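Please read through the structure below; I'll follow up with questions.
Just one protein chain is left out here, and the rest sit where they should.
Up next, chain A:
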Amino acid sequence: MEHTSLLERILRGIALTLVVIFFMFPIVWILMMSFQTNETILRIPPQLVFKPTLANYTALITGKLTTAAGTLDIAFMRNLWNSVFLSVTSVAVALLLGVPAAYAFARHKFRGSEDIAFTLLSFRFAPALLVLLPLTLYFQKLGLANTYIGLIWVYQLICLPLILWIVRGYFEDIPADIEYAYRIAGHSWFATFRKIALPLAGPGIAAAGLLAFIFAWNNFIFALVLASADKQPVTVGALAFITSSGIQYGQISAAIVLSITPTLALALYAQRYLVEGLSLGAVKG
């Protein structure tokens, strides 16, 4: 073990403290703002001590903002519901489509399989608007504009490649001999897939699903282009707040807090999978 001098330890401590402050401060500050009234928010210098209020959250949850000028409807709960519905459904669809395909790519090297897998992966890196702009025109013709089905379809652009590539890696890690042994015992490929491959790749599938959920939840551009107000998720909805009149900064902050809590909670819960998933399984081992 190398010995570190006192000076070095102090410098390291200071550096780490600065790092933590820089990365945590915005979250803490917005959290604090969400419990403040507009009067305390607008006070200069900014207040560190204040009487917390839940008014911002009640306004968002009840959907009614009562001000001196009257009541105002806030559709934020609708946005939140859209985010939940779009992300959950998209991931479910992507798992349903992606897991069998990942199995096929991992187990059967068929003609063109590598090319197809690469094409799918390249979606991950293509500019979103390249596809989205013509799609808006098509969706209007097809009647898919501003529908959940249309959005979920497009969300496959984020979810499917992610699931395909992460899950494929997990399937490849299962020794093929285990599956052969089970097949030789007289079971069909489907039974083998269901009883052997799926359970063994289970953690990978869960990780891919979680990560796909986070990416779907955090997506902004798809819904910005393809959805109007009643179908918009929180990322687009919260942004619209800042331009809409009558909504106060405390409510915007509370909306941000409600919007980022699900992904942060999931990330903390599943943090050990994240490194692998984020790099599409690049740093295995």
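Basically, a contact is a pair of C-beta atoms (placed from the backbone, for glycine too) under 8 Å apart; a residue touches a chain by one contact, two chains touch by 3 or more; residues count from 1.
Keep in mind that, in the parts below, contacts and distances are computed from a predicted model.
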Looking at UniProt, which of "Carbohydrate ABC transporter membrane protein 1, CUT1 family", "ABC transmembrane type-1 domain-containing protein", "Catalase-related peroxidase" or "Zn-ribbon domain-containing OB-fold protein" names the chain that isn't shown? "Carbohydrate ABC transporter membrane protein 1, CUT1 family"
Contacting the left-out chain in the complete assembly, out of A:F35, A:F76, A:F105 or A:Y182: A:F105
Sole touch to the unshown chain from A:L162, A:A227, A:I247 or A:I260: residue A:I260
Touch with the omitted chain, as defined above, among A:V91, A:A201, A:I214 or A:A227: A:I214
Consider the whole complex, including the chain that is not shown, and state which of A:P134, A:P175 or A:P203 touches that chain. A:P134
Identify the residues of chain A touching the omitted chain, counting contacts across the whole complex. 2, 12, 15-16, 19-20, 22-24, 26-27, 29-30, 33, 41-46, 96-98, 100-101, 103-105, 107-108, 110, 113, 116, 118-123, 125-135, 138, 153-154, 156-157, 160, 164, 169, 186-189, 214, 217-221, 224-225, 234-236, 238-239, 242, 249, 252-253, 256, 259-260, 263-264, 266-268, 271, 274-275, 278-285
